[in-house]
Structure formats: structure tokens, C-alpha cells
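With one protein chain withheld, the remaining protein chains of the complex are depicted in position.
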Amino acid sequence: MTKQPDYISKQKFMAELYRYKRGSVTRRHFLNVTGLGAASTVLGAAIPGLTAGPAAAGDIGDRAVLATWPNYHDPENFDAFTEATGAHVQVNVFGSNEEMLAKLQAGATGWDVFVPTNYTITTYVGEDLIEPLDTSLLPNYDPAAYDTRFAEAGSVDGKLYAVPKNYGTTGYAVNTAHTGGTEMTSWKQFFDMTMDSFSGRTMVHDYQLTTIGNALKYFGYSFNSVDQAELADAEKLLIDVKPHLFAISSDYQPSMRNGDAWMTMCWSGDGKQLNTDIPEIAYVLGREGGEIWSDYYAIPKGAPHREAAYALINFLLDPAVNAKEVLFHGYPSADAHTNALLPESLLNDPILYPAAELLTPLEFGAAVTLTDPNRAELMARFKSA
Amino acid sequence: MTQRTRNFLLLAPAGAWFLLMLVVPLSVVLVFSFGERGAAGGYVPAFTLEQYANLPARWAAFRNTLFLAPVGTLSALLIAYPLAYFLAVRVSAKWKMLLLVLVIVPFWTSILIRSYAWIFLLGGKGIPALIEFIGFPAIRLINTPFSVLVGIVYGYLPLMVFPIFVSLDRLDKRLLEASSDLGAKPWPTFLQITLPLSIPGIATGCMLVFILLMGEYLIPAILGGGKVFFVGNALVDLFLQSRNWAFGSAVAVTLIVVMLATVTVYMRFMARLSANRDDVSLI
Partner (left out) sequence: MRLYAAFVYLFLYIPIAVIAIFSFNAGRNASDFVGFSVKWYGKALDNPFIMDALKTSLTVALLSALFASVFGAMAAVALQGIRGPVRTAFDALINVAVMIPGIVIGIATLIGLVTIFEQLNPLIDAIWPFASDAPRLQMGKASLVAAHTMFLMALCIIIVRARLAGMDRSLTEASSDLYATPFGTFVQVTLPLIFPAILAGFLLSFTFSFDDFIIAFFVAGSETTLPIYVFSSIRRGVTPEINAIGTMVLGASLFILLIAQTLLRPRKGK
């Protein structure tokens, strides 16, 4: 069942036994690393204390801590996980990849599973903050079933660090009740309208990648540009737009729903959720381009409940569970098994699966934007202006 | 046990605590402020004044804070003073305690939750809708400096009411009676007797609120929609977004210096006012 070594030194065995007795590792971990897993039914009786009750419940501990994004999981799936394993899922919600990285860099987050975006994974590997995944503990992960475009960022130097959750685009949501019939198709319109009839009604994200990236797209520059002159143009636009903004915040659903905000930078799943509940809110991909991204499940170094982490990821990768997730959050999955379970109407949904001519100009975020000090400072100047 | 040993033992826990949790961390911040940012964030040891040279990049945050902190303090004072006066002078002893406790009770709900309630109240379906319903044109309240000011005054009002109440409550009511017996009008009585006597309370209240406002983060973050930016917000962003520990440390050191300077000047000024008060009370 596992690829654990079948031989470990006597000293290591005693160390593991000691840890097991103190309760700092679980029975399953102990059996696995000592190679006793397969023989446990025989040996279990011989070593007092190893014959614990039914394997399922107590095995993975009583909790798994998940660091993720807002509106990103079906709560019912977590209830089912708790039912099946006895472990509760504690959800910590974050506002940006930068914040996740900052918390991990400062040490001791207590997370078991986190959800990094494609362009951040190499930085986590470089900073030694992420654990290589043991696929033997993820039987539901079938690499062959994934569209490689949305899975390849999970591997760095041939080692697997993260498995795909779902992908999506970053466009904007606009309440068409207020556009006066104008058809919204571009980032140029997004910023121009904000400074005109939408003044005081537009929201932009509270992190650098998309807010700066989409301002760059206004001028037709690359979404990932770190060129000083191009960033200067984007900065000027953002500073001009700022007095006309409703808010700089990545939590835009409440304001869009209650009508305070009319337009917001928006991830496609949020766009889908808003559009489903309020049909006049449309989701638009800028003609000039913008971001396409893929989110992953990963385990940080030093996760306190490692067993539960693997169990949770494996559970969420189960096509039936994943299909429920997709129906809840409205982001497309790159997993063929999951898609086989989804209704035809969803698979043809233009918000989830945009037309090719809109998809082609989109760019994946580049790792350099995450650590580029100039983009970070630009964002700070924009926010404090 | 000698007096000396006794004092040493009594002071040891507090001294050790201050050393480990105040002196050491602040020293680390000071050291970091002369360092550099690592390639992926964090801190790399160095000795450079670059971070301090870069401070003008956060001038806007300091400007906002140095504007809204005094304005917020003053607004809280203006709203709190009449209430404290009412509680101390006008209310019978029977009701005094109850009404005073009612000022603190809102404090027992998390400031986060209370601020969130203000999002609803100031948002499009709250007070603006009411104003429109009455027949006035709709106005934008949420995510403005005004909404941040409301949150600030709301959050810190009890801190202002209490010290003023205490100083007014001590005031000998016979003084006021004597004054009015002598034919003084209410306003001169207030200006010449009551107000000067309550200056210590005002001084304490303003200082408490001002100190808290200088480091404020939550209220602008929740009620300012990310558009109203204090030094506190700049610090959180520097540590949690751009992960620039060196520059963040320099901003923190600067904030401490600005505060110590402001508060020292303020205390001098208040001490002078209190000295005048002594003259007044002699009359």
C-alpha cells in the first residue's frame, strides 16, 4: 500500500517507537515508516499497545487545517470528510498569495494543506517551505487525467509538490443594469468607465498581480511586466483611477450583491456565482488579455497533521467530491474524471470555458511578479495615495 | 530580608519580562531597520541607511495618520465631553453607575464585529437609504474618510468618556452652586470652573485615544475599503504583502519616534494648562 522503505535501522525504529508512545506520531505513521504496515495484523498482537481500535477514525487525528481563498469550497464536502474520517476541517481564508507566503516565511502557521497559485510554487520550493508529495498517499490523483497546461506548475525540477485543484481566469464582473446598453469587452473600458459614469462604484483587487497587471493591459503591455517605464504608465493610470474607486478589496461579493458596487475585478468562479444569483451581473474577459491561472493543493513543510493533510487532499480529488466542489465554486476542473460527472450545461458555460479568441491572449502569472520589489512598492503607493 | 533584596525580588519578574519582550524585540527591529530585503522577502543582514532614505515612499501614510489621529481624537472629545458632563453633574447617584456601565457594554463585543455592523449601517441599504427615503439626495458614506472617522469615534468613545467623567465627578458641586449663587451665568461658570477642573481627564482621554489611533489598522481596513491608508496599514502590508522586513522595521522605528515626540510635546502642553488650572481653582 505504500512505498515506504522495508528496512530501517534499529536506532530509527526505537526513535519511532518512542515518538509513537509519546503520541507525537500516529499509529499509521509509525507502522508505515517502520515497515510494519503490511505485517501489522500479525505483529500488532505481539507489540502491546499497537492494537488500537478501528483504523479509520482516530488514525488521521481530529483535524486538518486548510489555508485557502474565499468562497472556494462546498461546506457539505467538509461535513462529509468529517463524517468519514472524524477529522474536522478548519478553514483559514486569505486575501493574496503574498499573504500566504508571508505567513509561511514567518514560520509556524499550523497549516496542513494550502492552496497556492501556479506562479508561486517555484518560490515556495526555493524557500524550502513546501513538501514534495508522496503520490502513494493520494490514490485519487491520476496525473494522466489532467490537462497538462493546468497541472505542470505543480512539479518543479521533476518533483511533484502540488496537485491541481481547479483553474480559472481573472476578468471583471459588471452590473449591466447601469451600463446604459454599452457592451463591455475590454480593460480599457473598465478603467475609462470607472473614471466616468461608474465613478465611486468600481472595486479592484487588494494585491499587486491583477490590479497592476490589468492596468498594464490597458496600455497593451504584458500582464507580467516588470519593466520600469511600463510600470510607471500603469501607476499613473491607477493613481488617476483611485479617487473614483469604491474600494480596493478582494472581498467584493457582498458589495456587488447589495448594489453598493457596480463593477469589480473578479475571478471567474465569483463571476459565475454572482451571475447565477443576479443575472444582470455579467462576467467579462478583457479583449486585451489578462490572467489565466491554476490553483493547487500542497502541504507546507512541518504540517502538524500530515496524515490528515494527505487524507483531505485525496478526499477532495475524488471525482465525485470534486464535481460537487465545481458546482459550488464555479471554477473549471482540469481533471477529465471530474468533468465526466458534470452536467453538459456547465461544461458549455461561457464563464467557465471562454471562447478561444478570448482565451488565447491570457497569460499565466510569472513567478518574478511575486517577489519583484518594484511591483510591491507600486501597489503601496497606489493604496496610500 | 533586607529592603534591597525584597525590592529586587519584587521587581525581578517585571524587569525580566520587559527585557525579554520589549527591549529585545525593539532592538531586533532597530537592527533590522538597517538591513536589506531578501530576494524573496524577509531580511538579509546589512548595514545601510537605504531603508530610512526610502521613507518618503510612505509619507502619504504618515500624513493620513497625522491628520486623522488628531481629528479623530478631537471628534471623540467633542462627543464624549457633554456625555461625561451629563453623567457626572446632572445624573442622580442612583442612575449614574448604570448609565456609566452602559457606556462600556458595547466594548464587550469584538471591535471587529461592531465595525462590520457599521458596514451595513453606512452601506447603500443602511443610513443612506434612510436619508433618501426621507427625501434628501442619496450620499455615499461607506469607504470614505468619514466612515473611518465614525468607526474611530465609535470604537474609542468609552476611553474618552471615562477619564473625563472621573475628573468631573471629583469636582465639588458646591463650587458650581456657589458660582450660580453669586449670579454667574452657566457658560462663564463652565468656562471658568468646570472646564479647567476637567483638564486632567481631557488630557488622559485624548492621550489614550491618540496613542491607539496612531497605530490603528483595523478600522481603516474594514470601514475605509482599503482606500484610507494609515501607517498601521502600511506596516501590515510591508510585513504581510511585500514581505519587506527591513523597510517595515524602518517604518516601525519612525512611527515610534514620531509618537514619542508628539506625546512628549503634548504632555508639556497639558502640564502648562494644568498649571493654569491651579491658578483658576484658587480664585
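Should a chain be cited, it is by its letter among A and B, assigned in written order, with residues numbered from 1 in that chain.
Definition applied: a contact is a pair of C-beta atoms (placed from the backbone, for glycine too) under 8 Å apart; a residue touches a chain by one contact, two chains touch by 3 or more.
Everything numeric here is computed off the predicted structure, so don't read it as measured data.
Residue-wise, the contact with the chain that is not shown comes from B:L112, picked out of B:A39, B:L112 or B:L191. Residue A:Q90 is the one among A:Q90, A:S199 or A:N314 that touches the chain not shown. When the missing chain is restored to the complex, the residue among A:P139, A:G220, A:P254 or A:P350 that touches it is A:P254. Contact residues of chain B toward the unshown chain are 3, 6-7, 10-11, 13-15, 17-18, 20-29, 32, 43, 79, 82-83, 86-87, 90, 99, 101-103, 105-114, 116-118, 120-121, 123, 125, 154, 157, 211-212, 214-218, 222, 232, 235-236, 239, 245, 248-249, 252, 255-256, 259-260, 263. One chain is missing from the display, and on chain A it is touched by residues 11, 14-15, 18-19, 22, 24, 63, 65, 70-71, 88, 90-95, 106-111, 251, 253-254, 257-258, 304.
As a convention for this text, only the chains that are shown with their structure count from here on.
Listing the residues of chain B that touch chain A in their complex gives 37, 39-42, 57-58, 60-61, 64, 119, 123-125, 140, 142-143, 225-227, 229, 233-234, 237-244. On the chain A side of its complex with chain B, the touching residues are 96, 98-99, 101-103, 105-106, 123, 126-127, 200, 203, 206-208, 242, 245-249, 254-255, 258-260, 370-371, 373, 376-377, 379-381, 383-385.
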